[in-house]
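Note that one protein chain is taken out, while the other chains of the complex remain in position.
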Amino acid sequence: MNIQVELEETDNKLKGYIHGEIDAHTAPVLREKLEAYQNKDGVNAELDLSDVDYMDSTGLGVFVAFYKSVNAKGGHVKLTGLSSRLKRLFDITGLGDIMDIESVGKGGN
Amino acid sequence: MSNQSSVEILTEWDIVAARQLGRNVAKELGFGTVDQARITTAISELARNIYLYAGQGRIEIQQLTENGVKGILIIAADQGPGIPDVRRVMEDGFSTSGGLGAGLPGVKRLMDEFKIETIPGEGTDIRATKWLR
């Protein structure tokens, strides 16, 4: 039931840091915060998930919706610091192939 | 038979004047302390709505007699923006969840009869009656 979302935007570069659990209870909080940026043109977003210790499919839904709208406006979304558990979730769902994700302990993609 | 008087609502202090007028009339008609408090609370809510959303308007208090029963009629009228979604505003939990007070459902509960007419862009006219039993 706890989540912290910090978002900071300068010159269309959106830096985000998310801490806590993303599930059916907390996902609406995250969605609302991200929605403020998803309709801008060409947003370059990088969200750090290294302190997200749990995420379920509802959380996944939030990121995909964000990814889809940002992409449609010519922007880019990158997720960094994925734990092995989160990485598996993105791999199984096939989202790892279409989204720019980076897991913990690796340099590039 | 009716006997009327009214207060223009322009500032927050006018809400107090409208309450005072309503209380005097209610007392004169013979309403008890609890009903006086209910009637003035209803007036407060209506006057506050005018002050907050329409900017200005008028609260009118009338004494009524129908089939030998006495009553008090509150009319709240303004030429403000009107209420776009009346059904929503009349729903329980809509105004209270935002901490805006009892809202219109509250006024309806405090009084015996309640009627609202609102036209977007033209204004709102609310009439609420309480009978002396």
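Note that the chains are named A and B in the order they appear, and that numbering of residues resets to 1 at the start of each chain.
Everything that follows uses one rule, which is that a contact is a pair of C-beta atoms (placed from the backbone, for glycine too) under 8 Å apart; a residue touches a chain by one contact, two chains touch by 3 or more.
Methods note: contacts and distances are computed from a predicted model.
Chemist: From the list "Tol-Pal system protein TolB", "Iron permease", "ABC transporter ATP-binding protein" or "PP2C family protein-serine/threonine phosphatase", give the UniProt name belonging to the chain omitted from this structure.
Modeler: The chain we cannot see is recorded in UniProt as "PP2C family protein-serine/threonine phosphatase".
Chemist: Over the whole complex, note the residues of chain A touching the chain we left out.
Modeler: Per the touch rule, chain A residues meeting the hidden chain are 24, 31, 56-58, 60-62, 64-65, 68-69, 85, 92-95, 97-98.
Chemist: For chain B, which positions touch the chain that isn't shown here?
Modeler: Residues touching the hidden chain, for chain B, are 32-34, 37-38, 40-41, 92-93, 96, 101-102, 105-106, 109-110.
Everything below uses one rule, namely that only the chains that are shown with their structure count from here on.
Chemist: Need the CA-centroid distance for the pair chain A / chain B, whole Å please.
Modeler: Taking the mean C-alpha position of each chain, the two centres sit 50 Å apart.
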